[in-house]
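With one protein chain withheld, the remaining protein chains of the complex are depicted in position.
And then chain A:
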Amino acid sequence: MTLGLVLALAAGTYAMRLAGPLLRDRFRVSERGGRLLSTAALTLLGAFVAVSACYESGSFAGWPRLAGVLVGGVLAWRGAPFVVVVIAAAGVTAVLRALL
């Protein structure tokens, strides 16, 4: 790994991050358009969660992680505080990993 690679990754990533806000300045986005963009971002986030719950570098991440995320999701749905959700998800995953 070289500094050149790091700088190229950083520059490309920053360009993609900055492109959104700059483009957003050029157009007047309607309220409905804005809502659709938020929905698109939520869809990406959801997909990111689903993929990182299920996969580790392209192959199935194993049941313990998936179960931990699902237990966290159910707790969150039932209104548990954020901290409890995160600890429960990690705890379930760690315990299942130790047992399986």
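The rule is simple: a residue touches a chain if its C-beta (ideal position, glycine included) is under 8 Å from a C-beta of that chain, and two chains touch if they have at least 3 such contacts; residues count from 1.
Throughout what follows, contacts and distances are computed from a predicted model.
**Student:** Have a look at "Heptaprenyl diphosphate synthase component 2", "FtsX-like permease family protein", "4-azaleucine resistance probable transporter AzlC" or "Cytochrome bc1 complex cytochrome b subunit" and point out the UniProt protein name belonging to the hidden chain.
**Tutor:** This omitted chain is identified in its UniProt record as "4-azaleucine resistance probable transporter AzlC".
**Student:** For chain A, which residues touch the unseen chain?
**Tutor:** Touching the chain left out of view, chain A contributes residues 1-10, 12-14, 16-25, 34, 36-58, 61, 64-65, 68-69, 71-73, 76-77, 81-83, 85-95, 97.
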